[in-house]
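Of the protein chains in this complex, all but one are displayed in their positions.
Chain nomenclature is as follows: A and B, assigned in order of appearance, with residue numbering initiated at 1 for each chain independently.
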Amino acid sequence: MSILDDRLSSAHALSQRQATKPRSGSPIRRAIQDFLLSDYFVLYLTLFFFITAAIFFPSLRNPGNIANQLQNMWPLLAVAIGQTFVLILGGIDLSVGATMGITSVVGAIVMAQTLDPSFFDRSPLWGTLMRPEGGVLAGSEWAVPVGVVVMLVTGTLIGFLNGYAITRFNLAPFMVTLVTSTFFAAFALWLTQSRNISGLPEAFLNLGKGDILSIYLGPKLTSDIARRDILSFITYPFVISVGLAFISQFLLSRTVFGRQMFSIGTNRRASEISGVPGKSVITRVYMFSGFCAAVASIMYSGRIGFGQPSLGGGNLLLDVIGAAVIGGTSLFGGKGSVRGTFFGVAFFVLLSNILNAMQLSPFVIDAVKGVIILLAALIDITRTRLINREQRV
Amino acid sequence: MTSLLELHNLTKAFFGIAAVKDVSLSINAGETLGLIGQNGAGKSTLVNIVGGVVHSDSGHMTLSEQPYTPRIPADAQHAGVAFIHQELNLFTNLTIAENIFISNFPRMGVLRTIDRAKIKALTGELLASVGLDIPSDTYVERISPGERQLVEIAKALYQDASLIIFDEPTTSLTARETERLFAIMGQLRAQGKAIVYISHILGDVQKLSDQIAVMRDGELVACEPASALTIKRMISLMVGRSIEQLYPKRTTSPTTDPLLTAKNISASGIVEDISFTLHKGEVLGLFGLMGSGRTELARMIFGADQFESGEIVVEGELVRKPSPRSSIHNKIAFVTENRREEGLLMSIDIANNISLVSLPEFARSMLQVIDQRQMFDSARETANTLQLKSGDIRQQPVKSLSGGNQQKVVIAKWLLSRPSIFIMDEPTRGIDVGAKYEIYTIIDRLAAEGSGVLIISSELEELIGMCDRILVMSRGEIYGEFTREQFQDERILRAAFREQDLPMMSVHDGQAKRD
Partner (left out) sequence: MKRFSRKISLVLFLALVVLPLTFTIVSAQEDITICFGFQDLETEFWVAGHRAITDTLREQGVEVLEYNANEDPNRQLEQIRECIAQGVDGIIIIPQDGDSAVTIINEAQAADIPIAVFNRPPNDRSRGITVVADNVSATEQAVEFIAQKALRQYEITGEPITPLILVGALQDTNAIGRRDGFYNVINRYNERYPGLFNTPIEVATEWDAATALANLEAAITANPNVDFIFTSSDFLFPTIRSVLEPRGMWQPMGTPGHVLLAGLDGDATACMLIDEGYVDGTGVQNLFLEAQLTLDRILQAVAAGETQPNEVLLDPGFALTAGNIHFQRSDMWGCVLYDEGFLNQ
């Protein structure tokens, strides 16, 4: 019984216990139940997968690999946090990918140090904002700060557009964000004529990959260490995303805004009758999601080294929504946490890592990934049902 | 004459509260039984047992002298019991014919394909027999509520029902459609069908029925031939005994300082020209039948719904554009009719539910950071005042509380914002007698502390037990006003049914008449 008690020591588990009938069944089943009900379930599952896989694939254990996976998480985490907020509200933001694309382009138009006429002379901005000598603020010391601010403002504005359309015209978030997504994806391609905008300032590239603190494991044999042996640990993306995560968690759990988000996601009618400013909260949440997408866009654009109109396309949306949902955020609103989303992002990133290490045929790898995500979702449903059963009086 | 359906000692309780108590009743073929009673008297539960929608806890039934135990509605259908509901159960996106045959399409051939020709012919016959002259392939969404009712009857005829239950069939019908329905019911009766007719329009019940059964608090209090009952007697049977002991003694009397005044509030088709005043320390009752506009009025006053003309004045100040937020700012609280949909965040913990209205008050600094300790302490304090029975309020979700305690959470949520005006719509619906008493005590205390309380209820006894004054609404208008000394349930009910000459007709400024 004492082991059980330890397991139950988190406040959350305790609450479930207080609200429940006494448990029945064998100790093993109870242990399984407690495992399933834990807040850290997704983390346990992810670590279990990874450790098991690492036994068979030594390359996964490589410190370089682990450092890499950590770096891969940061941009995805930023955009997934925004999505988590929207999902908690009971909405969905399908436009995060397109928001990343357009902000990436807009930022590059501000910062680019040179632009190739043969690529861009058909762009509608050629000769005005885009010139052979570069973008709007080419060469200026203000290019990077202004570019970053412009990117963040653009993302936030797109979020505002989403929120305004959803609240003002009572449209389904699914429709609105799908439309903005299509529009801005096309807009980004039109502005750039499908071209990437390269030649971004070094200071901006650092936001995508710059190290602050690196680690070297191993003996010091020579005076210079090969670049490949230096492991990035604390990087700018690390600081940016972890900072964003803490701020988000604080907003969510400690502020009026956060509580009102949960209440609207749980029951919008009851909330509005209780004086919660529904439209304003909803609009602000979509703005936050746009902001987060812009933060992710900064990191992705800086890392890849150019403004990319197609940034955020492809399967990214699946990863973003998938990470939030696997992390325990409900698609029906009212439930979710930044911590859960962090675990969900870890799950997605490490899953890709494991599947790559397995060197499955590229034809089947995505199918396998799909099956595993489905399995994880099934486990989560089982879990939710179990929690509901426990809470029923 | 043999009885078609017999009910023997049926009893059904929900969460320990008896909805139907030991009811025995029989109905003969070719006979119409009127079933009347106040809201919550157990009529619907009783017919739901017959229709297989709910199962009785004890007792048994026979149909045509065979034991009858419908487990699901389809069992009742097969046994020949048809149920025509208040809210119609037709698929509006299908045609009339498809609706009639939905559960039993005629098939043909080896492939068991649907026999369209046969359906068409049969539907034609059925529609003719209910006097409906519409092509059978018309979509149901395109026909009127009255015509839909007739389609339901045609469906019952196709299923060869021997007993047809009508639950408030005329609420959405025009006068002409009602006449036609009654004519068809007459024909059905002549064909030897048994009919159960439930309605609040007592005149209709008397006209149509052979026998009238009256229910009160789950019990069958009378079953007499219609000819032997007057409407007046029906009402007194429905109201029954005095129930003083269920209510706490009121400790204070109302003042004459106006808190909230509604002036000529109108919204077309919903409420018309409503004026009244709520005073400090007053408990004002708003009584009316379902659909009389009482809930809608409450929502308009609070700002949850819009009205077209009229004014609301709170403590001498005109409210420009009422909204929940402006009302909360004006210290108005609104306990809604349905806790689940509009009152509570069911899956969220008690503390956060209680603090929802007052959240901005706990906010500190620009960032609107919540002072958690203060918030939880205040929530706990309020919960304690109301004697809320729960576990840790910071952890336990509201959905795991009993109905009465859930209602206390709703009240606590509003208490915390220290309102001076309470609007409570059906504050005791669906909760047990003990919890009701506690809620009444809270209401009395609020009034004693100088708040004004507006209670909307379809339970007349509770208004008589608690209020200083009762307004009666009927078809969107205030149709009568009764002060405490005038409280007499029969007169109030008659006003609600518009069955009589009133002590005071259309009251426009209630407060003037009080003194």
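Keep this in mind: a residue touches a chain if its C-beta (ideal position, glycine included) is under 8 Å from a C-beta of that chain, and two chains touch if they have at least 3 such contacts.
Owing to the predicted nature of the structure, the values given are computational and were not obtained by experimental measurement.
**Student:** For the chain that is not shown, enumerate the shown chains it touches in the whole assembly.
**Tutor:** Touched by the chain not displayed, across the whole complex: A.
**Student:** Among A:196, A:289 or A:337, single out the residue that touches the unshown chain.
**Tutor:** That would be A:196, which touches the missing chain.
**Student:** Would you mind spotting which of A:145, A:210, A:277 or A:313 touches the chain that isn't drawn?
**Tutor:** Hidden-chain contact among the options goes to A:313.
**Student:** Which listed residue, A:72, A:235, A:263 or A:289, touches the chain dropped from view?
**Tutor:** Only one listed residue reaches the unshown chain, and that is A:72.
**Student:** Taking the full complex into account, what residues of subunit A touch the chain not shown?
**Tutor:** Touch set of subunit A with respect to the missing chain: 25, 29, 32, 36, 45, 48-49, 52-53, 55-57, 59, 62, 64-65, 67-68, 71-72, 75, 119, 122, 193-196, 198, 226-228, 300, 303-306, 308, 310-311, 313-316, 353-354, 356, 358-359, 361-363, 365-366, 372, 375-376, 378-379, 382, 385-386.
What we mean here is this: only the chains that are shown with their structure count from here on.
**Student:** Counting in whole Å, what is the centre-to-centre distance of subunit A and subunit B, each centre being its mean C-alpha position?
**Tutor:** Going by mean C-alpha positions, subunit A sits 47 Å from subunit B.
**Student:** Touching residues of subunit B toward subunit A in the complex: what are they?
**Tutor:** 302, 304, 324-325, 328, 334, 336, 341-349, 352, 355-357, 359-360, 362-363, 367-370, 372, 391-392, 394-397, 399-402, 413
**Student:** Give the list of subunit A residues in touch with subunit B in this complex.
**Tutor:** Contact set of subunit A toward subunit B: 11-12, 14-15, 18-19, 254-257, 259-260, 262-263, 266-267, 269-277, 334-335, 391-393.
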